[in-house]
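One protein chain is absent from this view; the other protein chains keep their places.
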Amino acid sequence: MERPRHQGMAKNTYMRWRLPLVCLLWEVAMIILFGVFVRFSPEADAHWEEEKQKMNVTSDIENDFYFRYPSFQDVHVMIFVGFGFIMMFLKRYGFGAVGFNFLLAAFGIQWALLMQGWFHSFKSGKILIGVENLINADFCVGSACIAFGAILGKTSPIQLLVMTLFQVTLFAVNEYILLNLLHVKDAGGSMTIHIFGAYFGLTVTRILYRPNLEQSKDKQGSVYHSDLFAMIGTLYLWIYWPSFNSAISEHGDAQHRAAINTYCSLAACVLTTVAFSSMLQKKGKLDMVHIQNATLAGGVAVGTSAEMMLTPYGSLIVGFISGIVSTVGYVYLTPFLESRLHIQDTCGIHNLHALPGLIGGIVGAITAAAATEDVYGKEGIIKAFDFTGPYQTRTPSVQGGFQAAGIVVSVLIAVAGGSLVGAILKLPVWGDPAAENCFEDDVYWEV
Amino acid sequence: MERPRHQGMAKNTYMRWRLPLVCLLWEVAMIILFGVFVRFSPEADAHWEEEKQKMNVTSDIENDFYFRYPSFQDVHVMIFVGFGFIMMFLKRYGFGAVGFNFLLAAFGIQWALLMQGWFHSFKSGKILIGVENLINADFCVGSACIAFGAILGKTSPIQLLVMTLFQVTLFAVNEYILLNLLHVKDAGGSMTIHIFGAYFGLTVTRILYRPNLEQSKDKQGSVYHSDLFAMIGTLYLWIYWPSFNSAISEHGDAQHRAAINTYCSLAACVLTTVAFSSMLQKKGKLDMVHIQNATLAGGVAVGTSAEMMLTPYGSLIVGFISGIVSTVGYVYLTPFLESRLHIQDTCGIHNLHALPGLIGGIVGAITAAAATEDVYGKEGIIKAFDFTGPYQTRTPSVQGGFQAAGIVVSVLIAVAGGSLVGAILKLPVWGDPAAENCFEDDVYWEV
Partner (left out) sequence: MERPRHQGMAKNTYMRWRLPLVCLLWEVAMIILFGVFVRFSPEADAHWEEEKQKMNVTSDIENDFYFRYPSFQDVHVMIFVGFGFIMMFLKRYGFGAVGFNFLLAAFGIQWALLMQGWFHSFKSGKILIGVENLINADFCVGSACIAFGAILGKTSPIQLLVMTLFQVTLFAVNEYILLNLLHVKDAGGSMTIHIFGAYFGLTVTRILYRPNLEQSKDKQGSVYHSDLFAMIGTLYLWIYWPSFNSAISEHGDAQHRAAINTYCSLAACVLTTVAFSSMLQKKGKLDMVHIQNATLAGGVAVGTSAEMMLTPYGSLIVGFISGIVSTVGYVYLTPFLESRLHIQDTCGIHNLHALPGLIGGIVGAITAAAATEDVYGKEGIIKAFDFTGPYQTRTPSVQGGFQAAGIVVSVLIAVAGGSLVGAILKLPVWGDPAAENCFEDDVYWEV
């Protein structure tokens, strides 16, 4: 049953005390910090009846819960089923894909509630949480799931927890800079989630470069059934992406519009992915890797602009382009990155998150800069870009500039942070597998 | 790896230029048409604040998005996961089932937004789309997914795209005739989706009759795991069918009632399916084919009447009957259709969609004809059947007659349209597989 080669000669992958210690200590830390800081927002607190009077609303339906909870649940499915299953394509790493994703996300959402809470929901010494915080925590963890895709199969669960701890922290810092200091719009997270998560993960995997990874090359592929399991992940990501991009938009037209734009972009993306998957293969056959991944690029690429007046045909154009870019990336860029730049990107997150994320940031900047009162209405443009308070004199073209700055900041913080975290993860204490045991469940799982 | 028999002797299944060309050209056409015609509905447009004043509503929660978006997402899951996975029962056609369903649906929803838009949401030269249009586009594509079930494993992806193009067009015409000219109610689409989709698909497969299909008989069955994957599709269809039948009903009681009726009908249907599956098998064992399919007949069969005052026990009766009819169909009718009428119906859509669809149309006609002011209330009956404007003098019994006419029209247009499209698909230019390569993924997929 236990094949000797899995013990690894130079590597100690024994988790028995290290992993429990990290899990238990960190969870105790969460309890203490939650005890000190986290309370319910007024809409989730038993004083809601009094709050209603203050807000001058008469119906419980005005509670933010009813505006956002269905989208929250869709996002929740994306994080735990979507990311968990899309990474199941590896023939011998199904437990690790879904199980470690589960672990890092369950830890990450707690830490994200704290980190994002301190930055955004801190009132008189307490973090007040409601359904929007849950969505934001899921979003933040989404960026960790993306980074996990780059190092899938090559790390220990402790490394993943350590990476998540740092990544969530840096995510919150980057998000604060973008949303609060630059006053950038990014409701679907092209920049904060996808660019940040992808470049962070790519930097980490670069630093963890394994020169002998071809020793486990036989396990790095898929089998028929593992590809079908992965399609469960793909489809749930694809189906619920309109919820993802609209989940934290303003009530009313913005949520409505974000869902429509995302729906359109994703639909177009499927067709160009199929076209290029067939075209770039000598025999003209479709490649499941592309169908599983590049079909989702359209969702990433409207992450910033979906809530804006991108319009349905604008969304189709964005989806059209991103499907092509992503598929071409899988065919040509991934091998190049691995052989020339030593970036071993297991899931190809560069093609699914980095490139479409850049497209998304740019499209967002252009869409913002092109906004006019004619298209948005006088009130509409103020509401859409929150041109209020200190920003009431900001113009759309200036906004476009800040949006572009957001891209640059996200890349920089991701690469700097990824370098730091990669260096930490390289320490020989975390129990990562030997090269010949990568992509193999029975290093960390009873199989 | 590449077995020579897959090349097919007389058949050229090489997709490399044909498939990309179709996908890219059609997507460009979509972009142009969307650019000319498609804009946001007022509830998704940045002018919503002004719209709210016009509508005299004060809260964003009155936006149609909040009435329909959760149901939309359920329907979206049904189309892409439900139909995609239920067709995965074939042992060697999992990629084709889920992948081609994905492709045709992604194209179809775009074309449906246009076609249905021209008929139903056209205002001053523009199609104005909101969440209800997304649901209707998914519905329309549902009928293409149904037709796909009849020809599953026997066609090339180009044929599926061509079929979808025509079927969506004809769907919109038929729907216009039923809903606008006959003023028929069909919120869950027993007629417009199921009867139309099923008879269309059955006609197409009749025309594409393959006399030598027994050459791939060994691949036309299931294996243990493919049956479990198929159950994912079944269960999501079953679970979300109440959302399907209520998604576009009137706000309030109609949506509420449609969900309850569908829930009841589906529950009853499971019991009669199990009963007849066991009874019609010599050893009394249950057949997965029936559990995967006939359990859903109850949802189809209340598609027209679910939003009416069918009542919970009425729904149980409909579910009871349709489970029996569908299971008996699988056991006796499918073999008969194949051997005598040369209708090769891979998924048995005749039993799951055609027959229960007919039941659904008839039950709808009877329920409408039996409506009384006593049961609906004076205001209620006008609202339920939209007896306003030119229809304010229509009586329930007349309505019942028009409902029945809707069945006939749907069958006729489906058969006529299916004949035309079948003839087109028979042209030897689409790259369909040879008989011995049917039901086999590696004709069109890298396996």
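Observations on the structure shown:
To keep things simple, chains are lettered A and B as they appear, and every chain counts its residues starting from 1.
One rule holds for everything that comes next: a residue touches a chain if its C-beta (ideal position, glycine included) is under 8 Å from a C-beta of that chain, and two chains touch if they have at least 3 such contacts.
Just so we're clear, the structure is a prediction, and the values are computed from it rather than from any experiment.
From the options A:His120, A:Arg210 or A:His225, the residue with contact to the unseen chain in the full assembly is A:His225.
The chain omitted from view is touched by exactly one of B:Met231, B:Val328 or B:Ala435, namely B:Met231. Interface residues of chain B with the unshown chain, by the touch rule above, are 57, 61-62, 66-67, 70-71, 74, 224-225, 227-228, 231-232, 235-236, 238-240, 242-243, 251-253, 255-257, 259-260, 263-264, 266-268, 270-272, 274-276, 278-279, 281-288, 291, 295, 309, 311-313, 316-317, 320, 375-377, 379-381, 383-384. Seen from chain A, the chain kept out of the figure touches residues 14-17, 19-21, 23-24, 26-28, 30-31, 34-35, 38-40, 43-50, 52, 59-61, 63-66, 69-70, 73, 76-77, 80-81, 84-85, 88, 94-95, 98-99, 102-103, 106-107, 109-110, 113, 129-131, 134, 157, 225, 229, 232, 442, 444-447.
In the analysis below, only the chains that are shown with their structure count from here on.
One inter-chain figure worth recording: chain A and chain B are separated by 33 Å, centre to centre, where each centre is the mean of the chain's CA atoms.
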